[in-house]
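With one protein chain removed, the remaining protein chains of the complex are shown where they sit.
Each chain gets a letter, A, B, C and D, in the order it is written, and its residues are counted from 1.
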Amino acid sequence: MNCLLKVSNLKAIYLVREGTIKATDDVSFEIFENTAAAIVGESASGKSTIIEAMTRTLPPNGRILSGTVEYKGKDLLKISEEELRTIRWKEIALVPQAAQQSLNPTMKIIDHFKDTIQAHGINWNKDELISRASEKIRMVRLNPETVLNAYPMQLSGGMKQRVLIALALLLEPKILILDEPTSALDVLTQAHIIQLLKDLKKKLNITLIFVTHDIAVAAELADNIFVIYGGCLVECSPTFEIFKNPKHPYTKGLINSIMAINADMSKIKAIPGDPPSLLNPPSGCRFHPRCEHVMDICKKVRPPLVQLSSGSKVACHLYEEGGYRR
Amino acid sequence: ASTSSSSGELRLATDWPYPFHGNPFGPGAIGGAWWFAYEPFAYYIPQTGEYIPRLAESWKIEKGKVTINLRKNGKFSDGKPFTSKDVITTINLIQAMWQWPYEIESVTAPNNYTVVFTLSKDAPQSFVHTILTDGAMAALAPYHVYGKWSNQAKEVADLGKKIFALTSQGKTPDAQLKKDYDKKADQLRKQINAFSPFKTLKRMPVVGSFEPTKITQSEMVLTANKYHWLYSKMKIRKITFRRWSSNEFVWASLISGEIYAAHPNMPKDVVDQLSILNPSLKVKTTSDLSEIALVFNYQKPLFKDINLRKAIAYVLDRSKIRDVAVWQAFTTAPYAHGILKSMESKWITKDTMSKLTKYTTNYKLAEEILKKAGYKKVGNTWQQPNGQPVAFTLSVYGPHNDWVLAAREVVQQLNNFGFKVEMKLIPDGMRDQVMKSGDYEAAIEFGVAWWGYPHPYTGYQRLYQTDVYNITKFPAKDKYATPWGKLSPYDLTEQLRDVAQDKKKSVDVIQKLAYITNEYLPVIPLFEKVLPIYYSDGRKVTGWPAKDDPLWSLAPGGIERVYNLLITTGKLVPKK
Amino acid sequence: MSEIAITAQNVSKIYSQGLFRKKYKLVLDNINLEVKKGDRLVIIGESGMGKTTLARILANLDAPSSGDVYWFGTSLKDVNTSEYKHLRKKVQYVHQDPYASLHPSKTIFKIIADPLRECQGLTGKKLEEKVYDLLEMVGLMPPDYFFNKYPHHLSGGGRQRLAIARALTAQPEILIADEPISMIDMSLRAAIIKLLKDLNDKHNITVILILHDIGAARYFTYEKGEIAVLYGGRIVEKGTSKEVITRPIHPYTKVLISSSPIADPELARNREIEQLRSYDPPVRGPETKNCPFSHACNYFVDKCLSVTPELEKVNADHYIACHVFKD
Amino acid sequence: MKNKRFSNFFYDYIQPILTNKKSLIGLIILSFFILMATIGPLVVPLNMNSNFAERYQKPSLKHPFGTDYFGVDIFQQIVHGSRSVISLTLLASLFAVIIGTIFGVARGYIEGVAGKILDAIITVFLVIPSFPALLILAAIFTNAKLNAVEIALLVAIWLWAPLAKQISAQVLAIKSKEFIEASKMLNMGLGYILFSDIAKLLIPYIFINFVTQIKSAMEFSIGLMFLGLAKFDPTHWGIMLNYALYQAGALYTPKGFHYPFFIILNIVLLIYGGILLAQGIEEVFNPKLRGHE
Partner (left out) sequence: MRYIIDRLVYLFIVLIIAISGVFVLVNKMPGDPAYGLAVSIAQQRNMQMDQALEIAHKIMGIDPHESLIVRYFRFISNLFKGNFGYSAFYQTSVNEIIAKSLPWTLFVISLATFVSFMVGIFMGAFAAQKRGTIIDLVISTISSIIQAVPPFVLAVLILFIFAVRLRVLPIGGAYPVDVEPSFSVQFILKVLHHAIGPMFATAIPQMAAWTLAMRGNTSQVMEEDYIRFAQARGLRDSVIANKYIKNNAMLPLVASLAISIGYMLGGHTLVESIFNYPGIGFYFGKAIAVRDFGLLTGLFSLIVIGVIVATFIAEIIYALIDPRVKLK
């Protein structure tokens, strides 16, 4: 398998009145060609920040402090705006989380399609544009006739989310990054979108990176799962491994807190405590205040990400290179 | 600077109604074009007492009768000759439209160029002057324009006179008569107003030297009357008025040479600057025949005390007030005798002068007077004998800049002395209402004024019988001690009215009035108002009279008369 | 135990829309419900199926277009003002969005104390104690640490707890919660459901819970209570968790359950999800007489298009409204 | 506990205002003027005697702002005039804000016919041109001998409507908020909902409006003094400016340029201070302008 995208030591913050929010702290991972990777974590843990930093689409008060994002031998964080612009969407498309607000309220849907191809110097005539756009719209199970001529506000949240995905498919990019693609959707639509993404991956050879807070969704779609807690990557494992054998106490807690339809009632248990503040994150391991295995060292030293023999990587003082700390 | 045709144009500033109706009976009439469009029988130069014939060739004054021989070469601007018919139509119409002047009992025309005015019994001597010099008397309503209403107007006028006569005898005219009159008068008024020549005829034939021909909201153009008897002498054939919207606007226009003459109040520094920016500008000041005074409301007990008034007169530094308010004005100090300062020597004898108290600024004297009268100074404040502080407000009409400045200074000076005076502005349009209703304590007002009939009589009449009396309610019918015995100023004024035409007799009465006025201070004059006339000489036009030319004294009450006289006599000419 | 807490009788809700308000939309269609005192009820359904509308009508925050709601046997239509004031406190509602349902510029103490003062007339020391107890009860610990904090200092779960605590100040006997977990973190959701379960168990508060997540519904009703499945403004299936989730009968319920995410990659990847004929929500007007699911159902018969199926008993713990699968 | 509450208040309202550059500068400017109005007249003597020998003196140590047409020190007049300017202005904006808030909240909260009527009242005041209407109203009251409070009220009558309109929109948005519904369910009573729930959220907003009203209130109060409604005070800045521009024609002479300049400078600074403060507060409290946090 081919490593398509390599993120190393990514660090990003937000500047706010009270100080800086350390939303992504030293995150490294690799994405392999034609796989699906899920970034999982609770809300405000910095999932969006990671992908926004990777693609340089942070909001104005966001800053990337360090790190590299290697793509085809280039560092996406260093190349010129113009070069980045041509890569965007054509090769790496990012569907943002805020589907409700991501479409220009004063433009029809079709015009968004038009803008996009124009930006990449593609000269389709009107009919061609409409037929291509309709094709993508149909793929996400929407009716192109009504949708293309609608204004964003005429569409429901789920429809907008699907329009964004359709828009992302327009130029058939190599990498498709989706931020919470299903959390605004109904169970049935969610199931459908998951199905759709699976098909896309198979048919179009697309590499998927998606963000979700619902680890059950990741279970269906992802090959690898990156678990984020408090802006740090705490575990990074193949999907089957995570569910069979979660390593990090947080991952375990996460899996136990799922009230899935087939879950064992007796095991369901929420993780106690509250998510950390990223403004003043806890020292050492950021999970330590909620961790039942907390040790002294956890409060002082930040655990490094270690490779385990099972193929997982985990950042926890319970582990060392290879397996459990003895 | 927008027109290059320097040949024969005079640019001035004035006001006029817009949309323009050209109806002399309408409100605002024809604005500043009045004296150019309507000639009187004669102009009167106050300084020399000379009458300059205009539409009249000559006149004869007999008891109750004035016979006027009209000029034979007078013509309207549409070429129609001016005859006695025009005068009769005019008198009928103004009496009907204005309920004035009822002093004229009838007008007859023995021939085309003679008119005879028969005056009513009550008509004062001075009314003859009005007939001769008022612009409305001769040819306001040309026969060929207004003739069709002449008889109707006469009917209305006669009814009006009848009612007037009855009321002035103290009788009430019966209701039917009044109703009849009102109906007829209204009918006529409606027709005349609807007729408004400029709207229906698209022009207004006038007998004067210029006819308004083109009017916009901001400018009014007058074109010379080709048929005027002096047309050949006139080198200026066009007058352009700009709207006099504010003093600053006029300053700006004068500085930039947009207008050639105007008479705004201008602070000294602005004048200095003006002469630097526009060296062709000259200024001539002439008396405005009125004075600004501090007036009191005699319904308020405070001012009934002559001692307080005297003290105030001693406290005020009138030359300083003048400096602040209108630096060009004539100070009235040190007297308060009711005669304009500029005319003082003409009417008051040396002997009388020596009898008059001099009110030069003198705090000591003021304090003495007050203390003697029982006032006390407590701390910084004077108290009345009853223990109340001497406190009052001084009202002044806001839109009159110079009055406001004067008031400010008066307040300052009085407060410095230890009175508690506050100042209050009377808003735009409210002066008459406030003053008449007596809703003031002290105020700045016109004191004496000689408009209309430049004679001390007009001033005393104001003080003791009419306008000033109406607002101050000074007890004029009381008798006051004088070297000539106890006299009432009201009676003296009545006397003066009858002898006004007779210089010697009037001087006699005037001495007594001057004494009472100076000693009992119904008002305290502050300064004599002047008209500062700014004119640009030698840039676009030239030929203005010398500074001491008596002609200038024609300016008060209608400065356009001066311009008209200068143009029609060929003195004012375009600069070559 | 068998006293009835809340009853919905033939409740319908119609919204009119369009320029001339001539278009009607049937959002709730003849709902009949009955919840016993101390019982649990979950209403599940997808977005737009009328869950919130129903919950608000049950809590008397909106009025039904027709039909009636009874609180403890009293019809809300003809209750008098003073009695209503008394009843009002007993039925409380917890909003879906804990970010919007708390006043942003009041301290946590004030948020709890003000209604306590009003509802229970407490003051001074007593008041403070009670606030302490309530916060402790909903698991905001240590309570006094939070007194001077503002809602924005709390996590989503914390806020939802606070909202519940506020509802408890009125000492309610019925608590209606509209999707109280949809806006909060996965890892905290179970705790909120657990809290509601505890309130029901320990304080005998009747809890009506609106959810769209079948897993959570199952968790909440595992021990006791019922699940009602709402589709197109109608209850299509109702019963205990065991019945409805393990043995669903209605075709819609079946699809819903099979589409729910499973926290097991192997199962998830191998399952077959039935494809519906349409995924659009049903559009129904007041005159529509059909099965709301008929436009999407793969098993529909003619009758489904013309007759609205009524909820019928399958067994003591299971009711269903379907012409095809009722037997 | 009181203390803590204060520190909360400080943290939430005061500190952000102090850390925002604009509001801080605005606050400094305004405090300067308030200081001028309160203790200024006690410290700076006022000698209004006209002194023609000293007319139009340039600014110097003796006369920091120079002297005016009458030879009176401009600085002294500015200081003494600030009292009437600032008190009338502040009072008028205060009243406008109070009336506007009451009407706005009522309009936003009350439904049905009564609400419509309130709305109509607000709209009526919105569509009547306010300055001319003020002039007319002032004329009506010229002889009524009003005190400062009444005059401020008179000014406020023509200032409150836009505020009421905006507040009603805010209330309309707030009242459908869920925490209001919660209060209702808890039988909290109208007073609590209006004055605790709703008013609390409006405070920053109202404050911004209070500050922005200063500008119009100032212009209006100058207008009124000209009308003779307010007691004539020659040191009132508006009156001074009128003297300078229209009576003394200071613009027309190079000697007098400093005369209107310093008056305008003070007026502009005062209003600018208000604008800055308002802008700053808006940035601090309007989350849309603040960005995400």
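The criterion applied here is as follows: a contact is a pair of C-beta atoms (placed from the backbone, for glycine too) under 8 Å apart; a residue touches a chain by one contact, two chains touch by 3 or more.
Quantities reported herein were computed from a predicted structural model and do not represent experimental measurements.
Taking the complete complex into account, D:Ala120 is the one of D:Leu18, D:Ala120 or D:Ile203 that touches the chain left out. Residue in contact with the omitted chain (choice from A:Thr20, A:Asn34, A:Thr68 or A:Thr86): A:Thr86.
Note that of B:Asp428, B:Asp498 or B:Glu519, the residue touching the chain absent from this view is B:Asp428. Touching the missing chain, out of B:Ser218, B:Thr360 or B:Gln388, is residue B:Ser218. Even with one chain removed from view, chain B keeps its contact list with that chain: residues 1-3, 17-19, 21, 23, 25-28, 97-101, 126, 130, 134, 185, 189-190, 193, 196, 214, 216-221, 240, 242-243, 245-246, 248-249, 252-253, 255-256, 258, 399, 428-433, 436, 451-453, 458, 466-467, 470, 557. Residues of chain A in touch with the missing chain: 55, 57, 59-60, 85-90, 93-94, 96, 98, 101-107, 115-116, 118-120, 151, 153-154, 164, 167.
Interface with the hidden chain, as seen from chain D, comprises residues 116, 120, 123-124, 126-133, 135-137, 139-140, 142-143, 215, 218-219, 222, 241, 245, 251-252, 260, 264, 267-272, 274-276, 279, 288-289, 291-292.
Everything below uses one rule, namely that only the chains that are shown with their structure count from here on.
Between A-C and B-D, more C-beta contact pairs are found at A-C.
Taking each chain's centre as the mean of its C-alpha atoms, chain A lies 91 Å from chain B. We define each chain's centre as the mean of its Cα atoms; on that basis chain B and chain D are separated by 45 Å.
For chain C in complex with chain A, the residues that touch the partner chain are 46-47, 154-158, 184-191, 193-194, 212-216, 218-219, 222, 245, 255-257, 259-269, 273, 276, 279. The part of chain A that touches chain C in the complex is made up of residues 42-43, 141, 158, 186-192, 195, 213-217, 219-220, 239-240, 243, 253-255, 257-263, 265, 268-272, 274-275.
In the complex of the two chains, the chain B residues touching chain D come out as 246-248, 251, 255, 266-267, 269-270, 272-274, 320, 323-324, 398, 401, 404-405, 408-409, 412, 416, 422-430, 434, 437, 439.
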